[in-house]
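Yeah, one chain of the complex is gone here, protein chain that is, but the others are all in their spots.
As written, the chain order gives the labels A and B, with residue 1 at the start of each chain.
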Amino acid sequence: MKIFPENVSVYGDDIDFLFWLITIVAGLATLIVLFLVIYPVLTRKKHKAKENIYVKGEGFKQLKWIYLAIFVMAVADFSFLIIESDGWIKTQETLPEKDFHVAIVGKQWLWEIIYPGPDGKLYTSDDVKKFNTMIVPQDAVIHMDLTAYDVLHSVFIPHARFKFDCLPGRKITRWVEFTKSGEYPMVCAEMCGVGHSRMVGKVVVLPQEKFEKELAKIYKK
Amino acid sequence: MNTTSLSKIAWNRIPQARFAMWTLIAGEFVIFGGLIVVYLLNRMKYPGWGEMAMHTNVVAGTINTFVLLTSSFFVVKAHEAAVKKNVEKVKFWIWLTILCALIFLGIKAYEYTHEIHLGFTLSSPALLEQGKHVETLYWALYYTMTGLHGLHVVGGALALFFVMRNVAKTKSYFHRIEAAGLYWHMVDIIWIFLFPLIYLIH
Partner (left out) sequence: MSTTHENKGFWHRFFFSLDHKDIGLQYLITTMFIAFFAGIFAMVFRIHLAFPDYHIPLFGIIDAKEYNILVTNHGLIMVLWLSMGILLATAGNYLIPTMLGTDDMAFPKLNKLSYWFFLLSVIILIISFFLPQKGFGGGWTLYPPLSVGDFGYNTPYKTFSDRFFSSNTFVLLAIALEFVALLMGGINFMVTLFNKRAKGMGLLQVPLLVWMIVIASILFMFSVGPLVAGTFMLLLDINAGTGFYDASRGGDPLLWEHLFWFFGHPEVYVILLPGLGILAEVITTNARKTLFGYKFILVLVLIATVLSLMVWAHHQFVAGVDPRAATVFGILTIIISLPFAGVILSFLATLWKSNLRLTLPMKWAMSAIVLFTILGGFTGLHLGAALFDMYAHDTSFVVAHFHYTLIPVVIFAGMAGFYHWFNKFSGRELNQFLGNLHFWLTFIFFNGFGIPLFLLGLAGQPRRYAGYDHIPYLSEGYLPLLREIATISAVILVLSQFIFIFNFIWSVYKGKKVTSNNPWQSTTLEWQTSSPPPHGNFEVYPVVYHGPYEYNRPGVDKDFLPQNQKI
């Protein structure tokens, strides 16, 4: 039984690792919380001395365990943050040198894929538009210009652990690099109307040579 | 019901109407605050808005500012009279305040008709035809902000009117003049924020 879909992108492992890290730490905290709830239930009716249990929780001495717990939690939280910030900067704040450039335009209810055309540049007259199927090379940095015509959409490629919103009026560039060839779904993750659930495209990842052949075929038509 | 023991409780710790009014005013400021932030962000983003702001009538705006400031003075006088429980004076000053509100609305209506005449409306189709897309947003916000403020002027004047009528009829409830007056000051202060933002920055 696998929890995540198979990872096929260069940064997918970082994301899966982050999930398991937080889950394990939170799991330990879960055990503590469960103990703190269940133990009093099991030992109820046993405490007799009133002085012992009349504790108002004022002052550092009485609150020290809570301060300690909050401190430990803060340390854990900030370690998560430091660990994830590497991946966040890699995926969101930096754009590695591109090998292939493509534009994805969300539209009710299909994906419009714009290839740069023979000149290799986007937004020129020889651009080629295709729908719903995006072919990309394997082991190459792919820049995606994300935008939308009508309403908000969101490109979600689960196997690549990639998601980003497409907004009308904005062109946002994000990147992805596939490590394995194959066909992967590309779905819409932002409510976009009646056809939202039918807005399913696919990414076809091909080895470099095969990809160039396929691309040439697209350009020829 | 044992009402005597209730009255012994020391419960009017803060004048109730004043406290509630301050709370309401805080809420209103957040609403206008949201609009003003939206306006400022767009203003910085679109230099074309300066040109649109030139079309506003600065003279009318300035007069209106003075009208509202004067009305605030009248409300203060009405409050003074209310403290002395002088019904006639309260009525006199509140009527003057309401007169100011009417003058304000009249001038505003004159401005609106002038601007609509030039083709600047909520959706400004005339500007759209000229290809000035971003500029339509200026007028949309202009009408939203001044319109919402205008509604508050109407609301404030109505509140003053009904409170005054009630005070005149019952010769009590004088503290309500203060609460309604506080609301009126808020309407005034919001205008003080809107006036430079909309009329003066080009």
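Assume a residue touches a chain if its C-beta (ideal position, glycine included) is under 8 Å from a C-beta of that chain, and two chains touch if they have at least 3 such contacts.
No experiment lies behind these values; they were computed from the predicted model shown.
Only one residue from B:V134, B:V154 or B:L197 touches the chain missing from this view: B:V134. Among A:K98, A:K130 or A:H196, the one in contact with the hidden chain is A:H196. Mapped onto subunit B, contacts with the missing chain fall at residues 1-3, 5-6, 8-14, 16, 19-20, 23-24, 26-35, 37-38, 42, 46, 122-123, 125, 128, 133-137, 140-141, 144, 148.
Within the entire complex, the positions of subunit A that touch the omitted partner chain are 1-5, 14-15, 18-19, 22-23, 26, 29-30, 33-34, 36-37, 39-41, 43-47, 50-58, 62-63, 65-66, 69-70, 73-74, 77-78, 80-81, 84-85, 87-89, 91-93, 108-109, 150-152, 154, 156, 158-159, 161-165, 167-170, 172, 185, 187-198, 200.
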